[in-house]
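This report refers to the structure that appears directly beneath it.
Here the complex is missing one protein chain, while the rest keep their positions.
Let's turn to chain A:
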């Protein structure tokens, strides 16, 4: 964790951008403005859409709190791309440099109220997950006046930021264009106008998110990835978003379902998430794994059932749970050598999503 200038960030992205695609145009129309990061992701549409639509449509917490959570988590994860972008959004939407610096230097010395600080502290714990937050953290949030739905949304926003941070960090996506906009003297002069426009675009994109991510009818009795989480988020606009993202990841053709189930289980085990481990195991069984083989795999991280690629991949997936930015960017380069662009992007999206889901599962502690 350090200030923006101190983050050690690889200058060369892991994959080259793919400009002028149909998906990029669709996303630009959806958002109302271009995002430079999208060109690095469009070969795998679900990964691109997940990053593009991370302006969460929340119903129980304020937009300001979601921005602050994203800032704190991105700073915690030292994600140059997301941290810089969120910082610029806060500046453009009225936060002074002084207030942001206070937050960066010491959360507890900032001028924020106790309620907001409790939420930010919880968000930071979700980002670290070492150890993962527990029932006492949830009780702390409830004590600060957050409803059950609001707590779920705080966790959703924090863990969604973990997704974006991992994706941008592993792929070493360059800083977001919005940083240039914020530094531009003309936009500084016209800040009130820029602020109105930006808020309008974000509100419009959030409205469009609602129509894009419609709740789906679940088939009873069929194991679903993140099924319990989606149920726990019921009543929040985030539930159909997460459901849609998980389903599209599952249907995407670049990695096998077997590999996807394996990734979810290994990351869930690394993060000590029993619910996600159980769900992942069910999916592995559907993909032909025997229970004994899964037990052996989770105990010894090896199995004769693993392909040579999977045997390497599980170790890479583990490395994405706790990392230092230069290390994970270096490890990723070694791991993806020789793979296709689509596979690389899906791998990055998959490990980021597995981290998101396993961290978010803390909200299930509320249901118990």
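Following the convention adopted for this analysis, a contact is a pair of C-beta atoms (placed from the backbone, for glycine too) under 8 Å apart; a residue touches a chain by one contact, two chains touch by 3 or more; residues count from 1.
Operating definition for what follows: contacts and distances are computed from a predicted model.
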Name under which UniProt lists the unshown chain, selected from "RNA polymerase sigma factor", "Carrier domain-containing protein", "Guanylate cyclase domain-containing protein" or "sn-glycerol 3-phosphate transport system permease protein": "Guanylate cyclase domain-containing protein"
Touching residues on chain A - with respect to the absent chain: 1-3, 6, 105, 108, 128, 130-131, 269-270, 272, 296, 299-302, 311, 315, 318-319, 322, 327
